[in-house]
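This part shows chain A:
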Amino acid sequence: MENHAGVGTGDGGNRMTTIQEVQQAFTTGSDAACIVRNRVEAAVPPARIRGEVARARKDFGFDHLIQISVTDLGATFQLIYHLTGPHRIVLSLAVDVPREKPEAPSMHDIHPPAGIYERQIHDLMGVVFTGHPNLKRIILNEDWPQNEFPLRKDWKPEPDRYYGGVREVL
Partner candidate 1 sequence: MSLLGDLISNLFRKPGTVLFPAENLPVPECFRGRIRITEDKCIGCSRCALVCPSQCILMVPDQKEIEVKGRKITRKKRPRVKVLRCIRCGLCEDACPSEAIHLTREFSVSGTVCETEEM
Partner candidate 2 sequence: MDPLLLVLYILLFPGILFLLVYALFLEYVDRKILARMQNRVGPPLLQPLADLVKMLGKEVIDPRGVDRGAFDAAPLLAFASVVTAFLYIPVVGTSPLSFEGDLVLVLYLLTIPTVILFLMGWLSRNVYSTVGGVRAVTQLFIYEVPFFLALLLPAMMAGSWNISTIVQWQQGHLWFAVLQPIGFVIAIIGLQAKLERTPFDIPEAETEIVAGPWTELTGRRLAVLHLAMDISLVVGSGLVAALFLGGPLLPWDLGNAWLNGVAGFLLFLVKTLAILLVLVTFKAATGRIRIDQLNDIGWKYIAGAALIQAAGVLILSAWWVST
Partner candidate 3 sequence: MISENRSLSIMINRGLSQRLASWARVKSPWITIFNSGACNACDIEVIACLTPRFDVERFGILVKGTPRHADILVVTGPVTKKQASRLRRIWEQMPEPKYVIAMGACGAGGGVFRGLYHVMESVSSVIPVDVYIGGCPPRPDEIISGVVTCLNLLKEDLDHGGKAWRTTPASAQATEETV
């Protein structure tokens, strides 16, 4: 399975990247544990994430953003940018943003679909993406109270509060 990652078709990329190159470029040292099959995982500080995603796209052909996943880890929110490209290696760049100041840079100009993913995360988890042109409500209904983020672990609906739906019963 290991070498399957190199079997890509050369879609869009000028050169074939090997998984070792990616690993060396994004992780500290040759830690074998960060490679599972064709996946490379790396942790990045919030300040550098924009640069790293841009570098992955420019130098290594990671032109497809699979997903931005977000997890509430308690003290921090972990954002993971899952990227792939013509070589079909999956690079997962993890960023921890503090709960008190949940801010991360927006990627909408590097990967256009990120605009949508970020709005979703903003709506459900309350992470603010700086530089996003239109970070508005996207998923929850119009009547949903502000500053309530249902995917946070400590969120519970308050019994008396109105969360949308119909006000008057027939």
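Observations on the structure shown:
Note that in this section contacts are C-beta pairs under 8 Å (C-beta built on N, C-alpha and C of every residue); 3 or more make two chains touch, one makes a residue touch a chain; residues count from 1.
Per the selection procedure, all candidates are chains of the complex that A comes from, given by their letters.
These numbers were taken from a predicted model, which means no experiment stands behind them.
Within the complex, chain A makes contact with only one of the listed candidates (1, 2 or 3), namely 3. Chain contact summary for the complex, chain A toward candidate 3: residues 140-144, 150, 157, 163-166, 169-170.
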